[in-house]
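Shown here: the complex without one of its protein chains, the others still in place.
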Amino acid sequence: MRAFVEFSQQVLSGAALGCIYALIALGFVLIYKATEVVNFAQGELMMLGAFLGYTFISLFGLPFWLGLPLAVVCMAGIGGLLDRIVVRPIVGQPVFAIVMVTLGMGFVARSGASLVPAWGVDTHVFSTPFTGKVTSIGPLVASHDQLAIMATTAALVAVLFLFFRYTRIGIAMQAASQNQLAAYYVGIPVKAICSLIWGLSAAVAAVAGILLAPIVFVHANMGFIGLKAFPAAVLGGFGSIPGAIAGGLVIGVVESLAGFYLPEGFKDVAAYVVLLLVLAIRPQGLFGEGLRKKV
Amino acid sequence: MHVVRKTSYEQDMQLFAHRGVAFWYGVLVLAALLAPLALNTYYLSLLTFVCVYAVAGVGLMLLTGYAGQVSLGHAAFLAAGAYTEAILQAHGIPFVLSLPAAAAVAAALGLAVGIPALRLTGIYLAVATLAFAFIVEEILTRWESVTRGNFGIAVEPLAIGPLSFDAEWKFYYLAFGVLAATLLAARNLLRTKTGRALVALRDSAIAAQSFGVHLAWYKTVAFGLSAGLTGLAGALYAHKIAFISPEQFTVMVSVELLVIVVVGGLGSLHGAVFGAAFIVVLPQAIVLAKSAFGISGGGQAAVDSGVFGLLLLLFMLYEAQGLYGRWIKVRYYLELFPFYRRATFRRQKTYARTERLQ
Partner (left out) sequence: MSLLAIDNLSLHFGGVRAVEDVSFRVEPQEVFTLIGPNGAGKTSIFNLISRIYDAHAGRIAFEGRDITAIAPHEVAQRGIARTFQNVELFEHATVLENLLLGRHVRFRTRLPFELLFTPSVRAEERAHREKVEEVIDFLELQHYRDSRTGNLPYGVRKVVELGRALASGPKLLLLDEPSSGLNTEETEEMSFWIEDITQELGITVLMIEHDMALVREVSDRVLALNYGRIIAAGDVESVQAHPEVVRAYLGE
């Protein structure tokens, strides 16, 4: 029984972390579906979001419920601008160019953040309304931070589902992600849609960053966690939103269990080992469809 | 512009396009050989680093620049070479054996990645190589009985029999020799069957396959050769830096190697050397610039990585042919003046939806 409780506790905290991976992976997937750009800087967008949250809430002393939306809106703007300035010129270039550009973007963001005087290379903390509170569910203990992460992820996914399903813009986004040219011909402003998607994806990243802040601290290198979201997105097949969520949860739980049951060191590489195993068996990810070039 | 009139098929197979080119390369080699006379130890040391990075650059260039396979994990091969060399040397294995062994271990590791990576393309390959490098880094940290973990390994100066490479200039000659041999071998490869097959694999895998190119075999060859050369560079690197630990082989190093090939110029061996020179000089230039503008804080590493990132981004956006491409354009401009047209080198965009997962 005790073993089972321990196991469940690990699964619970793994799921909370997995939700963060899922949110970042969701950002990858949104951008990838719409523009075929794989954004290696997604983790850095999350980092910037966390720093903005820190700035508004801790430095400016705004209330959390004002600081959070402010940071999210700012990040949405930054995301849209990035698309406009950096990404648009390389859409249509080979995958390699895109990887390089977004990788470069990530490095610039990380270095830039560490050069901002009030941010620097130190770690920062800021508290959310959930910090320090715990709830017991039977024998299990969950911190409110963890619960908030899971609830927010569920809510965001639901909102995004409704958005893509029922709103005009959401449907236009779906059309653009299926076939840009065709969408363009039927009068959908594809360029604007792409910027919107980048904005949306950066906003999701900002939410993830602010939710993660109480757990891992705000730091210029916190974006590296985005690299763990890659396995999540790949597991999910890179093109599927439910896939990204499932992938994130799997990675989070595996990592948490590996940290508890396996020797030190396995926790950090668990995500990558899972990734390599999955790719060895299914090169197109778990949910991916195998497309090939038509000749 | 020098127009070469070809009178025999042999001319297309020459190492140098015409005698003028051969002459200038001769001058370059002579200058490199005389460099120890003219430079002090500090600058010579930088030049040695250029040679070492260029060997790794050629390795990654073959894989990424020619065969078109992205790798975000080349730091792992560099580490494999460096650690093999350091450990073998500590066991008293002579350099003439340990150097090939370092290359061989890295190459074997390359094959180990290459074979599962055969079915992966584009983004999946990039992510898989990244994952692989993380795992190797973690192994280096945790496998303490062999790698001494975070304590690192001190590497003795190099000696071949009675000949000790203790002075900077001696090691420089060794590094230069290895680079020259690497470049020659790479050039030979590129003007024969295998080289053409690699380019074919990059430009159109489907057409290559239809003309009998065994895709899996050539991808494996590309990974093996590339990793082997990077391992060779790693062995030299271990001796040059005299101390190795896992934190010298992080993702950042993989990105630095990519900067070499991208900034140097994808698909050119010149590019690998240009890129290596660039990456060695840049941090020095940043230090100078920072003191000139009186910027402190942020830490050197943070600024370095930011500048690397920015350059990666700018080169990809504005000069995909890299420094070598820029140099070609400047040369054409001067030769054709005043008739140079920008359109000569305009990039073609392809809007193939099928780029994804092809």
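Here the chain labels run A and B in written order, and each chain numbers its own residues starting at 1.
Simple rule for what comes next: a contact is a pair of C-beta atoms (placed from the backbone, for glycine too) under 8 Å apart; a residue touches a chain by one contact, two chains touch by 3 or more.
Since we're looking at a predicted model, the values are computed, not measured.
K.L.:
Of B:72, B:213, B:236 or B:311, which sits in contact with the chain we cannot see?
P.N.:
B:213
K.L.:
I'm checking contacts with the chain that's been left out. Which of B:139, B:189 or B:328 qualifies?
P.N.:
Of these options, the touching residue for the absent chain is B:189.
K.L.:
In the whole complex, not just what's shown, which of B:120, B:221, B:280 or B:323 touches the removed chain?
P.N.:
B:221
K.L.:
In the complete complex, the non-displayed chain touches which residues of chain B?
P.N.:
For chain B, the residues touching the absent chain are 9-10, 12-13, 185, 188-189, 191-197, 199-200, 202-204, 206-215, 221, 267, 348.
The rule is short, and it goes like this: only the chains that are shown with their structure count from here on.
K.L.:
Considering only the defined contacts, which chain B positions touch chain A in the complex?
P.N.:
Touch residues, chain B against chain A: 64, 68, 70, 72, 116, 119-120, 122-124, 126-128, 130-132, 134-135, 138, 141-142, 205-207, 251, 255, 258, 262, 266, 297-299, 302-303, 305-314, 316-317, 320, 349-358.
K.L.:
Of all residues in chain A, which touch chain B in the complex?
P.N.:
Touch list, chain A to chain B: 36, 38, 86, 89-90, 92-97, 99-101, 103-108, 110-112, 114-115, 117, 120-121, 179-181, 220, 227, 230-231, 234, 238, 264-265, 268-269, 271-273, 275-276, 279-280, 283-285, 288, 290-295.
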